[in-house]
Structure formats: C-alpha cells, structure tokens
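Only a single protein chain was left out; the remaining protein chains are all shown in position.
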Amino acid sequence: MAWLRRNGLRIYAGFAVLYMLVPIIVIAVFSFGETPRDRLNFSLGGGFTLEYWENAFAIEELNDALRTSLELAALSTVASTAIGTLMALALVRYQFVGRRASNLLIVLPMATPEIVIGASLLSMFIIYTIALGFTTLLIAHIMFSISFVVVVVRSRLIGFDRSLEEAARDLGATPFQTFRYVTLPLILPGVIAAALLAFALSIDDFVISNFNSGTTVTFPLYVFGVALRGIPVQVNVLATMLFVVTVAAILLVIWQQRRAERMAAVAPEPEPQPQVA
Amino acid sequence: MSNQSKQSFTRKWRWLAGAAAGLAAALVLAACGGDDVGGEREGDVEVAEGGRPTGEITISQWPGYIDPGSNGTVAEFEQRFGVNVNYIEDVNDNVQFFGKLQPQLDQGQSGGRSLFVVTDWMAKQMYDLGYLQEFSHEDLQTVFDNILPQFEESDSDPERKFSIPWQGGLTGIWVNTNQAPEIRAVEDLFDPKYKGKVTMLAEMRDTMPLVMQSQGIDVENATTDDWLNTIDLLREAADSGQIRRFTGNEYTEDLTSGNVVAAIGWSGDASLIGREGIEWRRPTDGCDTFFDQMVIPVGAPNTAAALAFMNFAYRPEVQADIATYVNYVTPVEGVQEILLQRDPELGRNELIFPPPELTEGCTADPNPPGSAEDQQEVTEEYQDLITG
Partner (left out) sequence: MTIGRRFIPYWLLLPGAVWLILFFVVPMYFMGELALRSGTFETGFTFDWQFSNFPDSLEGNEEQIIRSFWYAGVATILALLIAYPLAYAIALQSGRWKLLLLFAVIAPFFTTYLIRTIAWKTILADSSPVVDILQALALIPDDGRVLATSGAVIAGLTYNFLPFMILPIYASIERLDLRLVEAAKDLYASSRQAFLRVTLPMTAPGIVAGVLLTFIPAYGDYVNAAILGGTNQAMIGNRIQSLYLFQRDYPEAAALSFLMMALILVVVLVYIRAAGTEAFMGEDEER
C-alpha cells in the first residue's frame, strides 16, 4: 500500500504519457496496413504490409512539403526564441515606460483567432505587393511564436533567484558576462521549453499557413489537401518516422550525458554546486 | 496633488501618449495603400497568349483528379514539352479555394498559378468578377477538335471563352448496401431509422437541388422562398441530429468507417469505387450533375504552357488514361472506343459514359434565383445551416 502511495504519481504519469501517445500509436499501426489505391482512409481490413515503409519517400510532393515544414520550423524557432527571450527579460526585470503597453502587445496575438491573423496578414501582403511564399510564411510563423515564447520564458524568470547574479557582479563580472555565464544557463530549461513550443507551433500550423503560403506547400497543408480524398499511407509512415527520430535523438542526448557523468566521476571533483533545485 | 497621484497621473498620460503615437504610426503606414475591397476588378479582360510552351507552370487541381506517378499525365506532359510542372492539389472546395485566392485575384495576381480547375458555376463567378483570362479558339485546336458536342457550349460559358471542361459527374447517394440496402431516394435520408447515420454535402449547389427535387419542387423555376423553406427543412433535420454532418470530400471516411450508412456524394469518387458493400446510386427522386472546368487566371505567368496543357489533356489517349484512374465523366470524343478496347467493362461504365436516361432531368449545380440580395440571403442562410 505504501508502495502505491509513493509511486502512485509515477504510475499516473505513465498512463498520462500513454494517453498522449495514443494517436501516434494509431498512426504507426495504420502505416502497416494494406489499403486499396494506396490511399488510406484509416480503415481496417487490409493485411499487414511493409510496402509503404519500403517506399516511404515515393511521393515527391510529400517529401517536399515535409522538408519545407522542417526548414520553416527551424528558422522560425531560432528567431522567435531569441526575440522572445529578450523581450521576456525586459518585461520581467525592468520597470520602464511602455511596459504595460508591451504586455498588452504580447497578449493580443494570442487572443486573436488564427483565421483572423491569417486573413489580415494576407491582406497586408497583398496591398504591399509582397510575393507570397516561404518568406511570408516565415514572417507569419515568427510573429505568432513570439508571444508564446515570452509567456513561457517569463514564467521561468519570475521569482528567479537574483542573488546568484548579484554575487557574480560582486565578483567583478560585467552585465554581459553575468548574463552569459549565470543567467542564461539557469533559465535555459525555460528557454528550451519555449523553443520546443515554438517549433511545435510552426510545424503544426495550418490555418495561418493556408492563407499566407502562396504555392508553397507545408506538411499540414499537404495533409489537408489529401485528407479529404484519402491520405496516402506514406504520410503515416513519415509521421511515425519523425516521431521515432525525435525520440531517438533524445535518447542519444541522454546517453551522452550519462557518459559525460561517468567520465567526470573519474576526473577530479569539481566545485560543489549551489543547492538550487 | 500628492506626489503619488502626480506620479501615476504622469504615467497614465505617458501611456496614453505612447498608445496614440503608436496608433498614428500604424495609421500612416496603413494609409499608403488599399482602398476598395471586393467588387469587380477594374480593367479589360486579358486574352491569354499562345505560343510555344517552355519554362515552368503551376497547376492547382482537386485531389485525386488525374492519373499520378511517373507514367501519369503530368509526367508525360513534362517529357513531351520540356515544361516543368508544379502540380498542386490544393483545391478542396470551390468556395474555400476562392476565399483563399480572392485577395490576390483582386489585385490581378494568381499566386504563381497558370491554370486551375473549379466547378463551372465558380468559373462563371470568377469570370464575372474579372478574375479570369479569356482565350481564343485558335490556340486550342486539339480541344475543339475533340470535345464532345454536348460540351461545346454551356450555360455558364456559351462561347467557351474562359473555361474548358476537365471532368464531371453526378451528385447522388453513396449507400452502404450491407447496412441500408433500401436507401434509394433522397427522401429516404430523412427516415428516422437512420438518424445520425446520414451526411450531406456542404456544397449548396449539390445538396439543395437534390433535396428540393425530393420535395417535389421544380428547381429551374423555384423561388427564393422555395430555397429558404428547404433550408428550414434541413435545419430541422440537422438540429434533431438526423443529419450527422455536412461534409466536403471527407464523406468517404465516414462511410468506410461505418459512421454513416448513406452520404450524398459524387459519382466518380475514386476512393470508394470498387469497395465491397458500398455503392453509388442515382436517387430515384432527383439528380444533379456538375462539371469542373480548367481556367486561366489573371496574372498567370505562363499562359502558353497552360494552353498547351489543355490541348494535351484533350488527346484521346491521354484522356483515356485519366478516365481509367479517375472514373468521372470525360468530355473528350473517342475515349470510349479506346477504353472499350483496353478494358471493356470500363468502357461500358455508366458513370464515365452516362447514358441519356441517367442524366435526364438532372439539374446542373444551379444558382439560387433572384437578385443579388436574394442570392446573398439564401447563401447566408445555407452557410448558417451548415456551420451549425
């Protein structure tokens, strides 16, 4: 019974993670199903086949779409995380004129339905005759990601223990050095969480992209196009691959970390770290 | 004033001033552009230039509407003419596609597209708004040599100067014959036995004529009130849950997964043909036909290649390939003979080559009657209905 009390939360977490993975499991399972005309309507009844895995990259448009989405997401994430983190720092750390207005400016994009952002951006691009395409998509993606980055980084910055920074400054570090060697590493988990969110937002975006992409096709736009008449099984295959690759990459990172720890155990003991959780 | 309130007073003023400055800046920026929105485009109608096709071309099309792959029509075209084709299947719904493209078309741009395919009534609307280019018959020899006589002119484009038929079909009922074999008429869809197991098309010009005919209304001479009353009827059915949803192309999913037993849908739907237990039926109490058209938008970059593509698609052998895959009605002469040789069953397929009895008395994606305001009212009411 006590075991249950101690590990109850962990067991719950296990189920919760499973719940989150349910659709991806379904997607993976259906990537092995035999379907008429190679177009999947998520219906059971065919046999098991590896055919689609062998021909995973057979559909040129799908590959292009996925590549475009990944490029777009990478660029958008880097830009919006950088811009957003700077903004969050300004908003939490400093009192200045226009602070309230800036807070409002951050909140507004999140309160706006995507369709409105998409349509209004489109009108503006048209009126200023800016050609629609990858660039306009990138602009839009960065724009809607900034707010989210700010909110996430901000919640990490609030209540941040300033004494470490003060200590660094007392020891003669310039503000820039303090930021680089003390602040940044400590807020890094928050920044990474924000970056993850920005990446997911970009890769996932459908509505705003639909309005501002011109003839550029992103992965979600491609899926929408084919969803109505039958999704090619390769979509499932690539989606599963994407998931597996991401998880594998993380496992690699963890394995590297453990190796580093083990090596450090052999090396002379480093200075004791401050006990901040 | 005390020091405190003086401070907050100044702060408030500063805030206001800042906001006003920001607004003024935005206004200035915005003032440099954009006056009228909507309405007809000004300017003369352009005529598409012919010539030798070169370079590259972007075509927007409905999904699953052409034979794909390295032996497909697009690949063949690329090889024959040395033109690079960017073939995107981003037309999922006439109205949605229009909505997406409209701001650009309004400014005379097509977003890079040289050719796209929409249903005939949408083509006419676009033409009336000045969004399409015309073409001369001289540039389209192959088309007009091979087009079936019944398609040489149409109600929406009497002189065939802005639209060339691609493929067409009938709107009817797809039925799960295992679970509901008795459904043969649109009226059956209102049977409480099938509550929640029926879907209808969101496309107004597909669903409305069918339902009106099942109510005994003569669609050609229907009044605005007839349309509105029918919408009310549908609204009752929707609210009570009789109609599960109004769909675009995705009715196929609901059918194959068993969520519904009957759906109003299109005859040539490639993903449903040949499936065990699912069958398309021409309703006994009404029918509707549609025909999709190739059009060249304003601002199209490579009209020569677009015209060449149109001609290419009208070669009987090419069209036969398309018809084999797509299973919709083909507008080209000589295709039936070719198919009869290749695959006799396909050559006799009534859905590709509908006999007159099948299409007799069918409406053709009609518009609501009356003035622009009346039409608007009907459209709005219908939209209200299908968005729940």
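Labels for the chains are A and B, by order of writing; each one numbers its residues from 1.
The criterion applied here is as follows: contacts are C-beta pairs under 8 Å (C-beta built on N, C-alpha and C of every residue); 3 or more make two chains touch, one makes a residue touch a chain.
These figures come from a predicted structure and were not determined experimentally.
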{"item": "Selected residue (touches chain absent from view) among A:Leu72, A:Leu132 or A:Ile146", "value": "A:Ile146"}
{"item": "Option from B:Gly72, B:Gly108 or B:Gly196 whose C-beta touches the chain left out", "value": "B:Gly196"}
{"item": "From B:Val47, B:Ala75, B:Val95 or B:Leu148, residue that would touch the chain that is not displayed", "value": "B:Val95"}
{"item": "Interface with the unshown chain - residue positions in chain B", "value": "22, 25-27, 29-30, 34, 36-40, 95-96, 98-100, 102, 128-129, 196, 238-239, 241, 243-246, 253, 257-259, 372-373, 376, 379-380, 383-384, 386-388"}
{"item": "Residues of chain A in contact with the chain not shown", "value": "9-10, 12-13, 16-17, 19-24, 26-27, 30, 42, 83-84, 86-87, 89-96, 99, 102-103, 105-117, 119-121, 123-124, 127, 139-140, 142-143, 146-148, 150-152, 154-162, 189-190, 193-194, 196-197, 199-200, 203-204, 206-207, 219-220, 223-224, 227, 231, 235-236, 239, 242-243, 246-247, 250-251, 253-254, 258, 275-277"}
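The definition used in the following text is that only the chains that are shown with their structure count from here on.
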{"item": "Whole-Å gap separating chain A and chain B, where each centre is the average of the chain's CA atoms", "value": "35"}
{"item": "Residues of chain A that touch chain B when the two form their complex", "value": "36-37, 39, 41-43, 61, 97-98, 100-101, 122-123, 126-129, 132, 210-211, 214-215, 217, 221, 224-230"}
{"item": "Residue ranges of chain B in contact with chain A within the complex", "value": "11, 14-15, 18-19, 22, 33-34, 58, 60, 62-64, 86-90, 92, 100, 103-104, 106-107, 109, 111-113, 248-250, 252-253, 256-257, 269-271, 274-275"}
